[in-house]
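The structure follows.
Taken from a larger complex, these chains appear in their original positions, while the remainder are omitted.
Chain IDs A and B follow the sequence of writing; residue 1 opens each chain.
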Amino acid sequence: MTIKPRRAVLPGRFQPVHKGHIEVIKWALERVDELIIVIGSAQESHTFENPFTAGERMLMIREALREINVDFSRIYIVPVPDIQVNSIWVSYLRSLLPPFDTGISRNPLVIRLFREAGLRVLKPPVYSRSEYSGTRIRELMLAGAPWEEYVPKSVASIIKSLDGISRLREVVKKE
Amino acid sequence: MTIKPRRAVLPGRFQPVHKGHIEVIKWALERVDELIIVIGSAQESHTFENPFTAGERMLMIREALREINVDFSRIYIVPVPDIQVNSIWVSYLRSLLPPFDTGISRNPLVIRLFREAGLRVLKPPVYSRSEYSGTRIRELMLAGAPWEEYVPKSVASIIKSLDGISRLREVVKKE
């Protein structure tokens, strides 16, 4: 299937959105006409792995892209709950999203699933993985260490307005 | 909860997107800062009631709004599968969507659920209900009668490129 405009799907959990995500989105927008950003594990929130709701993450992506003046007519942002059945995941995405012919990921399982479904795969470069990692940023938040520099300004401000740090601390506490 | 910017949720099935939908969206954009368009019954497709997939409907809304130069930075378009539990539907929306304090609908059940959840409700005027109705447009499609005038140009062209009319005819045929 050739799709015009060229449209790509970019899945992530965005817990939280960080500067690495933004670099990947900019990189992708140089290569495709339209980008569908999939917020995975949309049903999850209030855990260490996934502290923020899908709606909160959608807001973060939107405001972070506004900061850099992205043309929103080239972007879709879509929350997608997990289905736990790897073999039909790409079909499930196809049913929820506008037609796409390209998948963007560095995750080997995701790349495998994209390839078995016949998608073209783009693998973005690594942007300071040691710094720009959701897990690391959440650990910094827990430790009380500075984390704001790793995320866009608007994201830091959304997290604060959500009282996100204390939420994260509470959900990981043992009884 | 006061939310700044003022953000409203507008649910619909959009089977297909028609000019009445576009009028409601324009009406809403005069009253709120940001609009979250919820594509309901997102899991449905290939039936008379719901011929188009959520992804196809998302594309229709996007292209129809592009026709009238809507500012996409004020719009979210989100596919939401049904949950079949009315009493938690608004909470479910809250988990998937950015914070909102207003609901827009003419459907009495939806208005009831919005009100029980404490949302402000806006009820848009009727825009030629006799002409701008998804059911009526699908019936025209089946009957081979002209339907294109009731939908935005871009929507008509998406439906044709999807071979939508023959899909609709086939899914309603009896064996």
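Convention: a contact is a pair of C-beta atoms (placed from the backbone, for glycine too) under 8 Å apart; a residue touches a chain by one contact, two chains touch by 3 or more.
No experiment lies behind these values; they were computed from the predicted model shown.
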Homo-oligomer size of the whole complex, from 2 visible chains: 6
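Following the convention adopted for this analysis, only the chains that are shown with their structure count from here on.
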Chain A contact footprint on chain B (complex, rising order): 42-43, 45, 53-56, 58-59, 62, 66, 72-73, 75-79, 81, 94-99
